[in-house]
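I'd like to ask some things about the structure below.
Here the complex is missing one protein chain, while the rest keep their positions.
Up next is chain A:
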């Protein structure tokens, strides 16, 4: 059931507007890649090209190395779940899930038998005889997922399928998708603008902006080693500390931070995530500053600090995420330090 998917120099234009530019991306068999980007970044267009619903202006789409660019959607063996469930309103739940089998020439009885297996997988076997209008939003999306899986696709494409669900239902769907990955091991391409969703569900994340892939890397790596300030921001990173590299050490208002030894000397942005910084006593930290904002968010608090800078250094504001509520107020002096020993920089 599982195959690899490759986009090879894929570009697409809508009239004069180029919405995808030279996209090259490989999705290995049984892996889950998240296409993460804001609205209008081209991620859904790329998914439609993968599904065969849109021909690319240039480039190729390959499944298991075979060029399928010219293969029509109905023959491409991909399953697509959209943001809305789009269940066929004139068919019952079981007949919706049996649709692909029926279109392939399967008998009604056999198609329904198979459909019930997929409904059991999404825990909706008891709802088989209901009509789509009699289901909740979450149940409808489960049926849509079962229907796509019942097609037995070589690639499962998910176009923001959980974005219209409330938070609790979304967590349920994440668990369901994990179960499906364990049992069926499908190759999944997930389009989302939610970085948390991408991080929870995917093995790797490809960040798209203005029709280009800025970086494609494993989830932890892309968070802590972003290729550019844009990737850092898209993944929720709040800190960009300007400094200078000298002999593998970044010098800035945050102090001296060791970076990769092969980093060339010169100006560079240090990008520690807010979770990678910590507040310390003012005397014991290599960097000190003044608290400018304290913003609680549930179990965590985001503290913004303006660091004291030497005469030859830029004034730097950093964000530090701490667990619980710190005993600090605006205007207090605090120390700021990096958890761990090495930092990640992008040379300018």
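One rule holds for everything that comes next: contacts are C-beta pairs under 8 Å (C-beta built on N, C-alpha and C of every residue); 3 or more make two chains touch, one makes a residue touch a chain; residues count from 1.
Convention: contacts and distances are computed from a predicted model.
Asks: Pick from "AAA+ ATPase domain-containing protein", "Carbohydrate ABC transporter membrane protein 1 (CUT1 family)", "Protecting protein DprA protein" or "DNA ligase (ATP)" the UniProt protein name of the chain that isn't shown here.
Replies: Its record in UniProt gives the absent chain the protein name "Carbohydrate ABC transporter membrane protein 1 (CUT1 family)".
Asks: For the chain left off this view, which of A:5, A:46 or A:100 is in contact with it?
Replies: Answer from the full complex: A:100 touches the omitted chain.
Asks: Kindly state which of the options A:134, A:179 or A:325 is in contact with the chain not pictured.
Replies: Selected residue, touching the omitted chain: A:134.
Asks: Among A:56, A:79, A:138 or A:186, which residue is in contact with the omitted chain in the full complex?
Replies: A:79
Asks: Tell me, which residues in chain A touch the chain that this view leaves out?
Replies: 51-53, 72-76, 78-80, 82, 84, 86, 88-90, 99-100, 102-104, 130-134, 147-148, 151
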